[in-house]
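First comes the structure, then the notes that go with it.
A single protein chain has been omitted; all remaining protein chains appear in their positions.
Order as written gives the chain letters A, B and C; numbering starts at 1 within each chain.
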Amino acid sequence: MVGETSDAAPSPLVVMRGIDKSFPGVRALSQAQFELLPGEVHALMGENGAGKSTLMKILSGVYQRDAGSLELYGRPAEIASPREAQDAGIGIIHQELALMRDLTAAQNIFIGREPRRFGILDEGRLNRGAAAIFRSMNLKLDPTVLVETLTIAKQQMVEIAKALSYRSRVLIMDEPTAALNDAEIAELFAIINRLKAEGVGIVYISHKMDEIKRISDRVTVMRDGEYVGTVPAAETPIETIISMMVGRKLTDEALAIPDTADAPIALEVHNLNRGREIREVSFSVRQGEILGLAGLMGAGRTEVARAIFGADRREGGDILVHGQRVRIVSPRDAVEKGIGYLSEDRKLFGLATGLDVRNNIALASLERFTGPMGVLDEPGMQAAADRYIRQLAIKTPSDTQEARLLSGGNQQKVVIAKWLLRNCDILIFDEPTRGIDVGAKSEIYKLLNALAAEGKAIIVISSELPEILRLSHRIAVMCEGRLTGILPGGSSQEDIMRLATMREPAMEVRRAG
Amino acid sequence: QENYDIALVSKGFQHQFWQAVKAGADQAAADLGVSVTFEGPESETQVDRQMDMLAAALSRQPDAIGFAALDSQAAIPLLQQADAAGIPIIAFDSGVDSDIPLTTATTDNAAAAALAADVMGELIGGEGKIAVVAHDQTSRTGIDRRDGFLNRIAEAYPNIEVVSVQYGGGDQLQSTEITKSILLANPDLKGIFGTNEGSAIGVANGKQELGSDVVVIGFDSGAAQKSMVQSGLMAGAITQNPVGIGYQTVQAAVAALNGEELPPVIDTGFYYYNAENMDNPEIAAVLYD
Amino acid sequence: MTDATAPAQKSGIRITGAFHRLLAFSGLLALVVVFSLASPNFMQTQNILAILQATSVNGVLAIAATLVIITGGIDLSVGTLMTFCAVIAGVVLTYWGMPMPLGILAAILAGTASGLVSGVVIAKLKVPPFIATLGMMLILKGLSLVISGTRPIYFNDTPGFTQLSQGSIVGALVPAMPIPNGVLILFAVALLTAFVLGKTALGRYTFALGSNEEAVRLSGINVDRWKIAVYAVAGAICGVAGLLIASRLNSAQPALGQGYELDAIAAVVIGGTSLSGGRGTVLGTLIGALIISVLANGLRILSVAQEWQTVVTGTIIILAVYADILRRRKL
Partner (left out) sequence: MTDATAPAQKSGIRITGAFHRLLAFSGLLALVVVFSLASPNFMQTQNILAILQATSVNGVLAIAATLVIITGGIDLSVGTLMTFCAVIAGVVLTYWGMPMPLGILAAILAGTASGLVSGVVIAKLKVPPFIATLGMMLILKGLSLVISGTRPIYFNDTPGFTQLSQGSIVGALVPAMPIPNGVLILFAVALLTAFVLGKTALGRYTFALGSNEEAVRLSGINVDRWKIAVYAVAGAICGVAGLLIASRLNSAQPALGQGYELDAIAAVVIGGTSLSGGRGTVLGTLIGALIISVLANGLRILSVAQEWQTVVTGTIIILAVYADILRRRKL
């Protein structure tokens, strides 16, 4: 299966063979292998927890392998630290953003390589350097803005800019587009093609199948920490890659959208306002309906969700639940009214990373498991957790595994399980499949459909238009804080994009940062 | 004579006063051929820490214990325990509300402070404003010296007004800052009494930093205070006889172990010293560095 | 509903957990062995009781600090709050001449109230715990002096008050083991707190808050209320410490208390609780508190000069934590 061409192939940049790596209680890699040629984009695929990030962390000096061999530029090599990886020309964009939130974008990009004059930091040159990189990426971003104030998407762009600034021979991108919109993705792909032409080898990890087809030359698939095979991207049908990943054939039949037009309205929002982020937003969701909330990065979708949920203060607007005007000033109020919110940044807002899987799942429902004198019903919690671990196929050794040790996708599932257990009538999913593999993604889609069929009202915020189109009964589109229109389920991507870019004529393009 | 093991549990350790007591005890130990340990808590408020020290000393099963109680009641159960174990107890520095200690080697702090009040009254001509910078608000010595001074002023010097009593914890720097505030708030202040070494030095420092000519009466000695008295920065100071307290405590313990009778109180005395009299052999003997 | 494989897994994890905790004793054991070999007076019943007695106050304070530290906070006021509670007991029992149970109740209520105030300042006003409890430390220190009239309050009119900590119920039953009541109270507080932490909703929220407060808030939980509750419970425990120290000294010493917070926090951290919150155990804290008292006692028994005692204590605190880190890394 290994993709070898008969012509005199250029000698590989990286050859990894027989790699083993264990963590306490988890065998992350077992006889994994990987090869990267100069000037190729090599996709690394696999389900959540397959070991992709771990393999790349070994290549970039973050972890040390337990066994196996590593060749770099034709010679055996040891990479003992991130520094050594940098020195060896290996750059990486980590899946979990590794930025210093209190520093500016430019300071983050050049950390460790600050331009100096007479030992004094030359901030001017630093900012000009960052600005140049941003310009080459067609990114409008002030280099002096604090990273903390940026959205995840912008942070992701900063991370990409940082990786580019190293001018590496090997560039690893671990889900770089998870937070990006289409325009930004196109920009990234243009950059990738430029680098490719310069002979840089690129490792590309993503769960978005269309991307793989668009830019990669070869695909290596991993499953459960093991090497499955390497195939040329162009000739191999997606179904084949998917079945290599999941070890079975996946069926994701298009969903039959039942009509919900006469179901009672579950949630109604009137003239929601909050500064410039939310301006006069009104919409409603019926029971059994999935409302897609589409828009470009920064359109204000997350802000709307947080405002409804009481996570941020509103400046105006009414919220009606089942026809009743309700007062929501805190998440607690929202949850009491039956509203659940799955936030887009699970690490920051979703998981209690120190707690185990069971307690994270039970966190929003602890009251239900609280007996006399505040004593918790552990067996009940365990049963509930196990039920969702099975139902959502959460990959974890047990329900007592610490949540922070799970792979990204599985962490996301834990957060979903939390809201399912809480049994809310109205669920707001903010980027529910970010960083989730195809297999799990289609499970989550089925799950959302099933929840809707049960009569729950669902709002799905997603930056992936196919996902919005695949799921929604109706699609609300936002641009610059305003709701620019609500489309029926069968609409085209073009319709959505038209509304998503329908800027107010009077309003100037908002400056970045 | 046997090599007795005598444990001294004092009220303090790092301060020069207690180091002088320790020096006296060590001297006696050398003279009498016994061995002595000496320890005390960080500050004179830590009554329970002193109990832990006393308990550990008891566990060591020494031949005798010397004890300077921070609180006259708190230690009674432990003293009873010592008594039951047949370990003789000598109290020093201040007494214990109990008849267990065979004797008490002590200074009458209230009387000593009253002497300071008299000196102050005389030096400022019996009228004007004065202040007190005390080392502690709740410890026995702190209370006795403050009240001994204040009571004497109140009863004998009706024209003297005490405008401020503040506490610097015996910390020189803190006492300096306090003194400066007091002086700045009361430009017509005539005198300040510092109730222990750290307080007195702090007061003199504050006076010096502001270039004031206020009359400073100190308490205790030590190299710095002696030189301040010598230079006139401090008008004079009361000294106890800490070396004598340490020496006599150990001596009394050995006497008790040898079955000798002891008087109920060994008054170790106090003295006023100033630039004139501090070289007198009698005074020089009780001053320490 | 029960999954057959799950209990097996759970007990497996429990065993390693217990094993880990057993190893945590090793630092303490090493100290005990060294001191026993160095001095025949160390391993005497009397001395062991003295060590336990010396641990009781700091141990109880450290347990209070443990709760707060698991939420990711810190409580600098434990020492002066203890004193404040002792003074309140003194006022109720000695100045007002009320019966003993009322004094006990008053001390614990005073602790709870003060913890509540800290909790409100932290949760509602969003003042960082370090500052809020630093402020409370000073306020309580001042108030103790004001209320007591800067004088110790003696409990001579409340017979039996000293028995609270110094008497020995166990000794009355088993004369060979005159374990002071203060030690029993320490263990009772430890058991109760371990129960609350491990088995109740309050305990679960305590860990969750330290783990990711924002996630807890976004789960629709009233974060403020639970945080305030944790500080209030910690305050109540400081009230118990106040009773213990007052009973031990037969007096409320109003000036005492500052500086005790560092010993308490040290015990917590030596016991393996992380200052960044989210994890910690009461057992670990107990061991930490014991390490501190054994060290102090042993060095005194060996007649080590006091200045060197300090140096050795500092070194061993660092080494104890380092050993714990090494051990965890291996497991």
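Here is the rule we go by: a contact is a pair of C-beta atoms (placed from the backbone, for glycine too) under 8 Å apart; a residue touches a chain by one contact, two chains touch by 3 or more.
The structure displayed is predicted, hence computed values, not measured ones.
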Requested in this report: Name every displayed chain that the left-out chain is in contact with.
Outcome: A, B, C
Requested in this report: Out of C:Leu37, C:Leu102, C:Val146 or C:Val174, point to the residue that touches the absent chain in the complete complex.
Outcome: C:Val146
Query raised in the report: Among C:Ser36, C:Asn156 or C:Thr315, which residue is in contact with the omitted chain in the full complex?
Result: C:Thr315
Report summary line: Out of B:Ala154, B:Leu184, B:Val265 or B:Ala284, only one touches the absent chain, namely B:Leu184
Report task. Over the whole complex, note the residues of chain C touching the chain we left out. Result -> 76, 121, 125-128, 130-132, 134-143, 145-146, 150, 258-259, 262, 265-266, 269-270, 274-275, 306-315, 317-318, 321-322, 325
Query raised in the report: Can you name the residues of chain B that touch the chain not displayed here?
Result: 13-16, 19, 42, 137, 163-164, 166-167, 171-173, 176-178, 180-182, 184-187, 201, 205, 209-210, 222-224, 227, 289
Report summary line: It is residues of chain A that touch the chain not shown, namely 62, 81-83, 85-87, 92, 94, 98-103, 107, 111-112, 114, 116, 119-121, 127-128, 131-132, 135, 142-145, 162, 511, 513
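Throughout what follows, only the chains that are shown with their structure count from here on.
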Report task. By CA centroids, point me to the most central chain in this structure. Result -> C
Query raised in the report: If you average the CA atoms of chain A and of chain B, how far apart do the two points sit, in angstrom?
Result: 71
Query raised in the report: With chain centres defined as C-alpha means, what is the inter-centre distance between chain B and chain C in Å?
Result: 34
Query raised in the report: When the centre of a chain is set as the mean of its C-alpha atoms, what distance in Å lies between chain A and chain C?
Result: 43
Requested in this report: Would you please write down the residue numbers of chain A that are in contact with two or more other chains?
Outcome: none
